[in-house]
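Left out: one protein chain. Kept in place: all the others.
Chain lettering (A, B and C) follows the sequence in which the chains are written, and residue indices restart at 1 in each chain.
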């Protein structure tokens, strides 16, 4: 493994390389969005989720940021889509084995999730 | 040739290595001495000459000093013994291709020659 | 099993690979016990080492058209710049407490001038034009009766922009002000004649021109010789300006690299410049993008380019194993601070983060340029595919 890659956990690399659930949902159904942006903290994240019977049936993300940010957004989209526990910044950091200085970016991810949730609450 | 040797002219090396006419005259005959010493200038030179019919018939030297000083003393002893022109400090420096900072030592050699000459003058 | 293709090295501005001839000369020197004595020693072994050091000094001096006595070895350009800046200012006549420099200097120049501020000097920090250049006219306007020193880089390490050092030197000479040029990024890459340029002092780094890391040089004009207070004190080595045992193998490697660089000056600058422009053309496939700094006047090997919507750390990870390059200045990337040079050019923090410095050199080939461009275009494309709407125009 290259030296630069060693600066990231295997999970971050895996998610960064595949960027699963990046892009847009296939058209159709009821869709909600959640976006948060803090350019000065180096992150911009947007989720898009299809709602079926009050639950998230599918989810995608788009993001601008460092590898940790992209990985965290991908991980969060996966959790949102599969109905896992709602990820928060600290949980993401733990799961991605991220250094402390990245927490600010994970908070942006958390904010985007919160925005999604609040839009979901409104449409119901 | 070694690098250190390159700091000296071939003539200096030749004289330093052989130190011709160093030591004492064979006993006998009329002998005069000339000595000069300037430890702070790094030189101490003593000539011994056998006088025959008012002329120097043989000459030896003893010296403490750097290679140039020893070479100059040897060269001077040779000149004194063979009746060549009386060497002075500048002449020695030229002949030995010595750097300027050695002149002080050659002046000690010159002083020793002068001392020898003046003792010669007195005994005659 | 497919063999892994090695990454294209486009980070010559951070450090050039050691030239094969320099590596050979160093290895010889390190293997030869006869050259390992202290070059300050009087004995033959010491003298042998000294002869090698002096030959190397002549090679380095020749690279900038200077006599060997005008070159002092240091541990690198960082030390050269510090010695020049701190040394000249501290040795300035009483009452001369003003220094002229720019905001786009290498960190060694910036920090040395900040230290002078702490010592009570007043520093004028010139700002570059949008093309990254500092103009002689700006220096003319900044010079004062109490100016002790003007210090400017010859070529900028991030944009490659060149300063007209002869014009600055003429202005300074007319007012008896010593002018120091940091030529770490230009020496060996373009032709330099230090004495003809009129600069009082010039800093060089070996590892930017194919020599080893850990050695540099400071050129001092012979007449009038600039007054200099050393920054370290000890044995009388290097004309009393830079004490410490001179590392023979390092000097030999620097000398060999300087000689090779000098030979290449007839052809390399044009070749490297053409490759750089070819790279720029090939990168158009990754538009929208922009160039930080102008192609001319500049050293031939630096292309600083920003890609709309891109975040530097992700781009570097995406390029890992394919293209070796730097975001921001290599010298500051250890600290993770955004580039002060690009900021001085008026770029936003996001635009700075979206920029990488691609730097080419002696070993760079056309095939490598194509390979690197393809890798970059692909990487930018993949990252952009995941961007939120609006990011392309906002991150620019």
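We take it that a residue touches a chain if its C-beta (ideal position, glycine included) is under 8 Å from a C-beta of that chain, and two chains touch if they have at least 3 such contacts.
Every value quoted in this text rests on a predicted model; they were computed, and no experiment measured them.
For the chain that is not shown, the touched chains among those present are A, B, C, taking the whole complex.
Here the missing chain is touched by one residue of C:106, C:276 or C:347, and it is C:106.
Where chain B meets the missing chain, the touching residues are 2, 4-5, 8, 16, 19, 22-23, 35, 37, 39-40, 42, 44-46, 61-67, 69-70.
Taking the complete complex into account, residues 7, 9, 11, 14-15, 17-18, 23, 26-27, 30-31, 33, 36-38, 40-46, 74-79, 81-82, 86, 106-108, 110-112, 114-115, 205, 207, 212-215, 231-237, 243-250, 313, 316, 320-321, 324-327, 330-335 of chain C touch the chain not shown.
Not every partner is drawn; the one left out touches chain A at residues 2-7.
Rule of thumb we're sticking to: only the chains that are shown with their structure count from here on.
Chain-to-chain contact here is organised linearly: an open path runs through the chains from one end to the other.
Between the Cα centres of chain A and chain C there is a gap of 41 Å.
Centre-to-centre spacing of chain B and chain C amounts to 59 Å, using the average Cα coordinate of each chain. The set of chain C residues touching two or more other chains is empty.
Looking at chain B, one finds that none of its residues touch two or more other chains.
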